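Note that one protein chain of the assembly has been removed; the remaining protein chains are unaltered in position.
Then we have chain A:
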Amino acid sequence: MILKIALSIALLLYSVSTFLYLYRILKGPTTSDKVVALDSIGMNLVATVALLSMFYDTNAYLDVILLIALLAFIGTVSFSKFIEKGKVIDRERDN
């Protein structure tokens, strides 16, 4: 009972945090701000799924946690490469 209350409060705080990141995505002056906010939302999503799997008392979501973390990493790397070099995948590298 006390665990469920604590998990509910933590989920509420994470949703508030996600909405604040969403404000940064909508408002952010540069593209880099938006990319960092999106990456942080991905990490918040990881925490949310972990808390939800504790809330529902199941371990079926544990693979999803790792998958979201991997996808957030790959997505952030590709966005960063697009910002820095203008293209995501090189045909032949020069260094």
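The definition used in the following text is that contacts are C-beta pairs under 8 Å (C-beta built on N, C-alpha and C of every residue); 3 or more make two chains touch, one makes a residue touch a chain; residues count from 1.
Rule of thumb we're sticking to: contacts and distances are computed from a predicted model.
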item	value
Listed names "Na+ H+ antiporter subunit B", "Aerobic carbon-monoxide dehydrogenase large subunit", "Hydrogenase" or "Transcription attenuation protein MtrB", with the criterion being the UniProt name of the chain not displayed	"Na+ H+ antiporter subunit B"
Residues of chain A in contact with the chain not shown	60, 63-64, 66-67, 70-71, 73-74, 77-78, 81, 84-85, 88-93, 95
